[in-house]
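The other protein chains are all here in position, but one chain of the complex has been omitted.
Labels for the chains are A, B, C, D and E, by order of writing; each one numbers its residues from 1.
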Amino acid sequence: MRPSRRAPDELRAVSLERGVVKYAEGSCLVKFGDTHVLVTATLEERLPPWLKGQGRGWVTAEYGMLPRATLERTRREASSGKQSGRTVEIQRLIGRSLRTALDLEALGERQITVDCDVLQADGGTRTASITGAWVALADCISWMKARNMIKTNVLRDHVAAISCGIYNGAPVLDLDYAEDSSAETDANFVMTGDGRIIEVQGTAEKTPFSQDEFLALMALAQKGVARLVDLQKMAVG
Amino acid sequence: MRPSRRAPDELRAVSLERGVVKYAEGSCLVKFGDTHVLVTATLEERLPPWLKGQGRGWVTAEYGMLPRATLERTRREASSGKQSGRTVEIQRLIGRSLRTALDLEALGERQITVDCDVLQADGGTRTASITGAWVALADCISWMKARNMIKTNVLRDHVAAISCGIYNGAPVLDLDYAEDSSAETDANFVMTGDGRIIEVQGTAEKTPFSQDEFLALMALAQKGVARLVDLQKMAVG
Amino acid sequence: MRPSRRAPDELRAVSLERGVVKYAEGSCLVKFGDTHVLVTATLEERLPPWLKGQGRGWVTAEYGMLPRATLERTRREASSGKQSGRTVEIQRLIGRSLRTALDLEALGERQITVDCDVLQADGGTRTASITGAWVALADCISWMKARNMIKTNVLRDHVAAISCGIYNGAPVLDLDYAEDSSAETDANFVMTGDGRIIEVQGTAEKTPFSQDEFLALMALAQKGVARLVDLQKMAVG
Amino acid sequence: MRPSRRAPDELRAVSLERGVVKYAEGSCLVKFGDTHVLVTATLEERLPPWLKGQGRGWVTAEYGMLPRATLERTRREASSGKQSGRTVEIQRLIGRSLRTALDLEALGERQITVDCDVLQADGGTRTASITGAWVALADCISWMKARNMIKTNVLRDHVAAISCGIYNGAPVLDLDYAEDSSAETDANFVMTGDGRIIEVQGTAEKTPFSQDEFLALMALAQKGVARLVDLQKMAVG
Amino acid sequence: MRPSRRAPDELRAVSLERGVVKYAEGSCLVKFGDTHVLVTATLEERLPPWLKGQGRGWVTAEYGMLPRATLERTRREASSGKQSGRTVEIQRLIGRSLRTALDLEALGERQITVDCDVLQADGGTRTASITGAWVALADCISWMKARNMIKTNVLRDHVAAISCGIYNGAPVLDLDYAEDSSAETDANFVMTGDGRIIEVQGTAEKTPFSQDEFLALMALAQKGVARLVDLQKMAVG
Partner (left out) sequence: MRPSRRAPDELRAVSLERGVVKYAEGSCLVKFGDTHVLVTATLEERLPPWLKGQGRGWVTAEYGMLPRATLERTRREASSGKQSGRTVEIQRLIGRSLRTALDLEALGERQITVDCDVLQADGGTRTASITGAWVALADCISWMKARNMIKTNVLRDHVAAISCGIYNGAPVLDLDYAEDSSAETDANFVMTGDGRIIEVQGTAEKTPFSQDEFLALMALAQKGVARLVDLQKMAVG
């Protein structure tokens, strides 16, 4: 039995609210249960120096948590003067995942910066961030289309992400913090709308896992992502 | 005529929503029009080293802005590796203001950290932060009372803050960004529920101002703070 | 009775010594009693990037304290790797105050950097810095005039600053450290030669103060600044 | 055809040389072809503060590259003042992987720090690091056993790692830099001696990949790791 | 002919003014011509962690330059966030030099921090700093003796320092900036009152130098230091 009494393949309540911030070209408040992330997409007519003059654009991501998004207060990274290893890992993952789904040539020599700020954390902040970031990105692309800044299709496919894990010996979908902190194994899957894999990260928290266990997690993730992609379609539809 | 068509002594729509974050001992989402700040109060049974063993507690504040809280994206301070001078100034102001309203001996050897994170900025983020921080702090104190951690009254009085300025030659209350960026003079007042001053900061943005102008601003602030204190009473009541 | 036996409206012995450093375009060793600040003004034919090509110049300030300027040694900021919040606040105040008194268009596309380094601190280092900085700035402007670099008048008016506070229940002018550390309330006024206000910062150190108390402080400041402006006139005359 | 003319399931020449550094409790110079990593294991009778008094030990890892380990010189991280996101990601991966293979209770309240320094990089530095780190760790454990510092078996199993990728449409094992920089997909597998998975990271560099492609990579990795474990046995045997 | 018309073995005008700062246990304003350094010695009843409980004290030094001590303004190290390599080198030299002259056991478990802050720089700031630091240190030791904190003699001997160089082919003593910036060779000698060497640093700025040239510099230094030691005796006498 899961602490939340969910079925093994059951997502938490997911919501994807668009247009939540006044200034950004795209934004989304994404909730996976009690995990709440505010995502904005900022379009800028500039590029990192190493990319200039190559005829393509760039998407990058930054991630942060409000200090009291967590059970105990976490030190503010702006005040400690550096981003933690965990933060760096997550924002690199978000950026890579989104870039794979985009036609950077079609974007033109522009940069989109996706900011994912966790207002409240209850497990799965990186998967919620990616799922919501796709919505903010889609809105930013629509904003550009409405201004005739781009012509061809820039977004190749949906991108969504979900965690799975082995909890009490059984594979379960979309771990909340109670499950995450005691799971034997934990994996994050980033996938496209057509079910292919963009990124997979599996970690044995306590004991190594078998290939079969891994395949069971992958099957769950496939289901979960399909559901998230449906929700994204409804949100931007 | 003000850009927002408000009367000279008219506040923006103010809302003070409590309990917006699951984990914090106190929290408040404060809105002054389009300025939105999420405030949390965190109680910890520890003190800064220089304060240990003196029989009193401490209140400190941190302030941050989400990168796209502003019209153009601001660089994330966690990524640039330092807090800007403006951030440091504001969080010191918030901390000082709250401490003046608290009986630190009655608090006991504990620290309350108030985090003010600006989700959207349209002028007056520091005054909104202080006004909302008082509500989060009051909730944190109630949380402690409910657990018999404190007995006597810790909160001596209300604390609220408002900006005033000379815009197009006339004194006006509660500047939004459109006014703030072109005001001749701009002042922030932090006051108690009984109308006394905790902190006043007046700055001639363009031309120095006379004592009479300053007194006109102070009179407006008095009105504005009285209204904010009423709203605080309704919120915590 | 004040610890220094001064009358309530009596300044400490003030001296403004010009030309104390060999290389700088302007310099002043300012003393407010035992508070000694070495101020230099450096002229450079360059501008911060965000100001280029706008036809106007810039004045900025930096502030520092020698480690043993204080009763107990303070850690050297160059060695700790960052400027304290207090330092940042003070240097921003000095810069803003001086800019208000200058015609930045008339200055041309140049930058003047004012460095205020406290050799010995006995309260009032920021007000002494501003008062001395005006003298260094005036000398720097004279240096430019002597070289025909500017034609019209760049300095619009004098700028001087003084602290006031409520000490033992009575308003007093120009607090030294003994008073400052136990004052109930403490305010800094930056004013022009014609008595208008550039910046005012009042802080209730212990108990909030009334409007009347604040007006009493402002009246004292008016007197003190008038006296400082006289001394500036004698210094540069 | 692979640039190195290797068969799709062929590792590069691998060597694991022990005892290469005079002072360390364990060390290994690991070579995967032209990728050379110097690994040391340092035993210290101290723990990170958050782990004290819990009756178990800790293994942590740090990773670095000499500036000219690469085709073009990379800026020295000690001189730029921070570790790159890539470095942080890799050293966290190495630490997690090694901890899974260790009985931290049996280790006692001690810390082993594994330093992986890349002398020359030709792809696969993280997998070479993990594979060599296990050897250095095993030697460190032997060193402790020889001094009766531990009794029961601390090392539960082997840990080795290998990369796989889809290069020119075909799955290949152990990518060198020429392959890595143009592979469509790229995955790193960390596995135990009995073929279970400790960590898997798959990334679609250009186009998302299917589950079948991923399974083909996993099968290759299984073969590669089995071979590496044989080499580890010969090295420490 | 030297730019200053001094004889080859002639020092600049040297002055050693004691007691120039109100709070420090020892202080000295040292001038070597237009090079002015303010030195303070701070006594603290604490030690660096690695020295605790060994029954001896410590002397350490810090060095800084005011931004406009130089012909062109130098960036403030507190604001750039790090001390330059040059600063670090100099402060380590000062600390080492002073420690050699002190009986650290006799000092007891205390630390003296010597701060050398250059108010104006015209060559030779490190040698002036060391020469003045000895005076400040001597005063700090006297301060301790007057309070019966130490009994035996702590200061074993004088320490003074001077630069020499080959300028226009001839060896000269005590280089000013005009000479220093075009000297072929440049050496700094730190010596005791009895003419022995504590530290010597010789650098070929342009062309390597012979042993004979080096011996000529050493002979000059011997003369110069003897004169400085006389001046120290007069200062503290």
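What we mean here is this: a residue touches a chain if its C-beta (ideal position, glycine included) is under 8 Å from a C-beta of that chain, and two chains touch if they have at least 3 such contacts.
No experiment lies behind these values; they were computed from the predicted model shown.
Within the complete assembly, D:21 is the residue of D:21, D:47, D:150 or D:231 that touches the hidden chain.
From the options E:155, E:198 or E:220, the residue with contact to the unseen chain in the full assembly is E:198. From the set E:6, E:56, E:96 or E:227, the residue in touch with the chain omitted from the display is E:96, counting the whole complex.
Taking the whole complex into account, chain E touches the unshown chain at residues 82, 85, 88-89, 91-92, 96, 100, 157, 187, 191-192, 196-204, 206-211, 214, 218, 222.
Taking the complete complex into account, residues 21-24, 27, 34, 38, 40, 42, 44, 62, 64, 66-73, 76-79, 81-83, 87, 113, 115, 117, 119-120, 122 of chain D touch the chain not shown.
Please note the rule applied: only the chains that are shown with their structure count from here on.
The chains that touch chain B as well as chain E are C. Remark: chain A and chain E have CA centroids separated by 59 Å (rounded to whole angstrom). The distance from the centre of chain B to the centre of chain D, each centre being the mean of the chain's C-alpha atoms, comes to 51 Å. In chain D, the residues touching two or more other chains are 82.
Inter-chain contacts occur between A-B, A-D, B-C, C-E.
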